[in-house]
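Note that this complex is displayed minus one protein chain, with the remaining chains in position.
Then we have chain A:
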Amino acid sequence: MPDLTSRRGLLFGTAAVSAGALLAGCTSNEKEKGSTGSSQQAADDKPGKAVTIGFAGPQADHGWLNAINEQARARAGRYSDVTLDITEGSNDTATQIGQIETLINKKVDVLVILPADGAALTQTGLKAMRANIPVVNLDRVFSSPQAFRCWVGGDNYGMGLNAGHYIGEKLKDTPDAKVVELAGLDNLELTRQRTKGFDDALKNYPNIKKVARQAAEFTVESGQAKMAQLLQAQPKFDALWNHDDDQGVGALRAIDQAGRKGFLMVGGAGALSAFEAIKADDGVLKATVLYPPTMAASAIDLARALGQGKGVAGLAEFEIPSQVTAYSAVVDKSNVDQYMPVGFD
């Protein structure tokens, strides 16, 4: 115990001394260095050193991926010191490797890579890093941490967790509540993580039971087909979590066609159509859990800071972090207006 207190004492002591030093620094440097109070150089909107960012993503065959490209472009356009070299997206591993190697040969300052397949492109990430081009790995993670300087991505487990908690809070007073899950493509690891998070959250609510789960394929067509079957299989349930708003368009169509009401639906990803439905509040869709495409804009910001050798405003470190996980916020009627501009179609 005394050991602990002394350690705590040491901790507080250090903190006090640092605070004092910080204060002292503030007063003494006020004239010379401005108001930051530390020597950290955070990237801000003011133009700095020119940075060329190479961006390689998969084929934008899904609303979310399309939004990723748009977010990256728009963010880069905001900075006069950033030149964005964006490739024609491809789902073919060989093609994407070729595109990234071209960017390496062009000697871009920083690479932002959203790999079609993280494992398959790890070697290419390593190659770029060895060529002294730092890589910002977007969302689909490389299999080696040596292949990127910084990873920015979404939180699939958190998505399920937040969806589960939202539904749990809404149904906690309903005895024997039944919940149904319309999952995404089962071949993908992310689908399993989302389901795991959802199940873990529901464990906190003993009155809620997940009675059915079917996997669609992130497409409208599969969403309609699988939801129609789920509705037939479950004549009565209280809540539905759908992993993806794109397939949700089909799911809502099936719900409409079956004339079903009387349950709460939560979506996923954050499509504009879902936001509009939540705002209108005239159907079963009451909320959606984000998988924010704005992470592409953040990746551009981080790449720019990396290229300029700066840290991130709001964080104390001199460098950008090595990992950033975007939060999967729940958007419902109370906050939907705020998110409307980032909804994708």
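In this text, a contact is a pair of C-beta atoms (placed from the backbone, for glycine too) under 8 Å apart; a residue touches a chain by one contact, two chains touch by 3 or more; residues count from 1.
By definition in this document, contacts and distances are computed from a predicted model.
Entry comment: the absent subunit's protein name, as recorded by UniProt, is "ABC transporter permease", drawn from "ABC transporter permease", "Diguanylate cyclase/phosphodiesterase with PAS/PAC sensor(S)", "Cell division protein FtsX" or "Outer membrane lipid asymmetry maintenance protein MlaD".
In the complete assembly, the contact with the undisplayed chain comes from A:215, out of A:56, A:147 or A:215.
Touch with the chain that is not drawn comes from one residue among A:174, A:257 or A:323, which is A:257. Among the residues A:135, A:179 or A:249, only A:249 touches the chain that is left out of the figure. Only one of A:177, A:225 or A:265 touches the absent chain when the whole complex is considered: A:225. Screening A:44, A:117, A:189 or A:345 for touch with the missing chain picks out A:345. Shown as candidates are A:235, A:262, A:314 or A:341; the residue that touches the absent chain is A:235. Hidden from this view is one chain, which touches chain A at 59-63, 65-66, 186-187, 211-215, 217-226, 228-230, 232-233, 235, 246, 249-250, 253, 256-259, 271, 273, 345.
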